[in-house]
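Dropping the structure in here first, questions after.
The complex appears here minus one protein chain, its other protein chains still in place.
Chain naming follows the written order as A, B and C, and within any one chain the residues start at number 1.
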Amino acid sequence: MAASAVAREIVLVDCPDDVGLIHRITGVLGAHRLNIESNHEFVDTDARHFFFRAEVTPAVGAAVLPASGALAEELTRVLPSAARVRVTRAERRPIVVCATREPHCLGELLLLDTVGDLPGRIVAVISNHDTLRGLVERFGLPFHHLPHHDAVGSDLPRETHEMELARVIDSYAPEYVVLARYMRVLSEDFVGRYPDRIVNIHHSFLPAFAGASPYRQAFARGVKVIGATAHVVTAELDDGPIIAQDVIHVDHTFTPERMAQAGRDVEKLVLAKAVRLVLEERVFLHGRRTVVFE
Amino acid sequence: MAASAVAREIVLVDCPDDVGLIHRITGVLGAHRLNIESNHEFVDTDARHFFFRAEVTPAVGAAVLPASGALAEELTRVLPSAARVRVTRAERRPIVVCATREPHCLGELLLLDTVGDLPGRIVAVISNHDTLRGLVERFGLPFHHLPHHDAVGSDLPRETHEMELARVIDSYAPEYVVLARYMRVLSEDFVGRYPDRIVNIHHSFLPAFAGASPYRQAFARGVKVIGATAHVVTAELDDGPIIAQDVIHVDHTFTPERMAQAGRDVEKLVLAKAVRLVLEERVFLHGRRTVVFE
Amino acid sequence: MAASAVAREIVLVDCPDDVGLIHRITGVLGAHRLNIESNHEFVDTDARHFFFRAEVTPAVGAAVLPASGALAEELTRVLPSAARVRVTRAERRPIVVCATREPHCLGELLLLDTVGDLPGRIVAVISNHDTLRGLVERFGLPFHHLPHHDAVGSDLPRETHEMELARVIDSYAPEYVVLARYMRVLSEDFVGRYPDRIVNIHHSFLPAFAGASPYRQAFARGVKVIGATAHVVTAELDDGPIIAQDVIHVDHTFTPERMAQAGRDVEKLVLAKAVRLVLEERVFLHGRRTVVFE
Partner (left out) sequence: MAASAVAREIVLVDCPDDVGLIHRITGVLGAHRLNIESNHEFVDTDARHFFFRAEVTPAVGAAVLPASGALAEELTRVLPSAARVRVTRAERRPIVVCATREPHCLGELLLLDTVGDLPGRIVAVISNHDTLRGLVERFGLPFHHLPHHDAVGSDLPRETHEMELARVIDSYAPEYVVLARYMRVLSEDFVGRYPDRIVNIHHSFLPAFAGASPYRQAFARGVKVIGATAHVVTAELDDGPIIAQDVIHVDHTFTPERMAQAGRDVEKLVLAKAVRLVLEERVFLHGRRTVVFE
């Protein structure tokens, strides 16, 4: 997000904990004369698992950043065999946004992208409805309407619809797929195509409400806060690992409609936060949890 | 909470909505030459129900406040027959606090009372354990240890224990009973003795967790916020109408112990807020909801 | 903001306090068989000043809302002679937004308007630069570029520029003028044309910083929160009465650029809140303060 013109790489490692891991990693980085501009490390001492993220730049005098692949290989050689290593150029990564009919989350992302406050760039928007075409095209972006039914209104088989969805997504080679109030359940197969690369947003309540019309239920229950949760979509779980959560205060004067509006306000903020975090590669998955290096 | 020495009464009305209710109420107040220093009104337009709270003082020249009972009667005469009317002197009302072993919520209330930031006064503390005696006696307050088992360790019948609890509570004639992490379930009968006059606090999560060790579950799920809910205890419901809620942010570095600490921090703040609100008679029950005139 | 199709009027009164004011107001409203769906009242007991806001609808059986002007006149007759009375139809009021080069506040308002979460409608955008034309025209709205210099680059006299600004604003007859990062100081004369009808946003810090490059100063000072203040623009004051304020948390990892981004995030939220409040006529001016009936 920095305005710097200096090339920068992000180094991500997670592996079973061991003595001397940071020493080994920094040994490899130092051999390339790379400055570590920031690093975060976290050890889950129960699970004995190690997480590491660094942003590195060439030290003065060092000509260039090493190729990401080569650096990752060198790191892998000095780390435990189970280590996952990822080295990637810090840059504005492409995302595809999927939405259905609600414009608030999509609009927030479009706006942040337009004003330069998203550390990535939206390359396309896909929807199972045509409602949002106008909004998207205003921002000069391609909009793909992929209805989940055929020309005569019969529902497509999920598989057929998801294949088309994947085909369009893949044509843009995005880093992440962001579900900005995309109201279709995705199959395990589909999710498995984009492991740890799909981000979703949903409203959350204290207490939680199952079933339909959650804002009507929240109203009936008289809640005083309305929340939103952004999470990674995983195949195994209904609710994937949480990236970000926040709440907004409401009171008895809120009708169900205004509660829903408050929900939209907090959903768009929480989704924007989560998308910024994943675009900067600050989120590790850790079983049902995340490690988020803010 | 105001520093004013002027006598002040709080007028509370709720009834089915009708045209001219405020006009009728203010007509009665004006006939007594009472200044309305603040009022709140809310109409639930779906349920067609009216809520009203005012703080009144004698206008200059008017000798005294009318007796609360007389004023309530006059108001009742001009309002629909289903109206609930309450007129009460604004003053520091007595509360009894029940706790078990955890000191954080109780301590916060003791401290606020001591420093003058509670619009009421704690007159006694009751616990089913003896753990908190030292803390309470430091503040010069009576502490009643009412164990829920007999001298040889057998559990008392719930009815027996609750009768003793009620006996002690009633000996103080408190306005409210505050459950500051009191870990015994109360029977419908007991709750019915203090209708709408018991306030409770519990932790809350997004998503919610049932069962034991909620902080361990919250940790395992990787939540990013931890919440607390203060509510009115009602006989019909496990979860009574909510008075106040708030959350605190946590992250992956929080152990279950530190999550529990964060939970304590937010529980004590939310309970203190709720107790302040009920002590100032700012909370109406409205079915499963509350109307809170902050 | 309510989805209701029922006509609704907003009644606003402020005047020196007196006994029986609400009784008199509600007497007039009742004579027209108007339901008071919500009302707020506040008395500044030091200044002895009374503020009142109600939303009213025709009671069942009552044919229509009375004309706003007639109702205001009737109210004026029963109130102290210094009373200010305003009766206005609840509807989506027109606003003109002025901006300079920064898109974040303008964009937020455009987006809220588009998605139906603004209780008003933007009818035009005016800027002293041409930078934001693309953004505005994407939303299908008229954009007026009114440069503050002439064709050869000489600065226009302030008066000349402001006359042109006023001419364009007035051609849209807006209810409010919103300064969404409009970076020109407005003259007392100009402000006087739109008394209490101009809303502005600026960043705020703890502690405050005067002079240029505030985010660089905030960075140098190591602040942990960055705030924003939305206020009414008044002729007499640099800083008019505050409508809304909020803050966002930052830390040592924030560069001045990211602090400025955090500032943009909070500015747009606070301005949107303030604009929603004024559009619903929830803000009274009270000397250097506001009374905001949320």
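By our rule, a residue touches a chain if its C-beta (ideal position, glycine included) is under 8 Å from a C-beta of that chain, and two chains touch if they have at least 3 such contacts.
Bear in mind that the values here come from a model prediction, so they are computed numbers and not experimental data.
Participant: For the chain left off this view, which of C:76, C:187 or C:245 is in contact with it?
Facilitator: In the complete complex, the chain left out is touched by residue C:245.
Participant: With the missing chain put back, which residues of chain A would touch it? List them for me.
Facilitator: 17, 19-23, 26-27, 29-30, 33-43, 45, 59
Participant: Which residues does chain B use to touch the chain missing from this display?
Facilitator: 1-3, 38, 102-104, 107-108, 111, 114-115, 117, 135, 138-140, 253, 255, 257-258, 261, 264-265, 269
Participant: Can you name the residues of chain C that touch the chain not displayed here?
Facilitator: 42, 204-208, 220-225, 227, 229, 239, 241-247, 249, 251-253, 286, 288-292, 294
The definition used in the following text is that only the chains that are shown with their structure count from here on.
Participant: If you average the Cα atoms of chain A and of chain B to get two centres, how far apart are those centres in Å?
Facilitator: 41
Participant: Residues of chain B that contact two or more other chains, please.
Facilitator: Residues 42 of chain B touch two or more partner chains.
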